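Only one protein chain is missing; all other protein chains are in place.
Let's turn to chain A:
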Amino acid sequence: MAITRETVEKVALLARLKLSETELEKMTEQMGQIVGYVDQLSEVDTEGVEPMAHAVEVTNVFAEDVVAESLPREQALSNAPSSNERGYLVPAVLGD
């Protein structure tokens, strides 16, 4: 699969990244290399092999439904770039 400039632009938009012209070019090339590298896997014959859903063969890991203490609010908010005493502050979100 070829990585075009449009692919990178779309991925950047979805990740909310603003890339400069130079960055776009560089990313197009680098992403192309990464995908090309992974593409080598397609050479393996997987005929009749069940798709793998998870890399670790462990299932049914559960925790009991018991409430434990949460973080104190002050601590939870302490790393936020912007907050008031109640919550995280972000640029206005209007509508949905």
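Convention: contacts are C-beta pairs under 8 Å (C-beta built on N, C-alpha and C of every residue); 3 or more make two chains touch, one makes a residue touch a chain; residues count from 1.
The rule is short, and it goes like this: contacts and distances are computed from a predicted model.
As stated in its UniProt record, the chain not included in the shown complex is "Aspartyl/glutamyl-tRNA(Asn/Gln) amidotransferase subunit B", which appears among "NADH-quinone oxidoreductase subunit K", "Aspartyl/glutamyl-tRNA(Asn/Gln) amidotransferase subunit B", "Heme exporter protein C" or "Succinate dehydrogenase / fumarate reductase cytochrome b subunit". Within chain A, the residues in touch with the undisplayed chain are 14-16, 53-56, 58-68, 70-71, 73, 76-77, 82, 84, 86-96.
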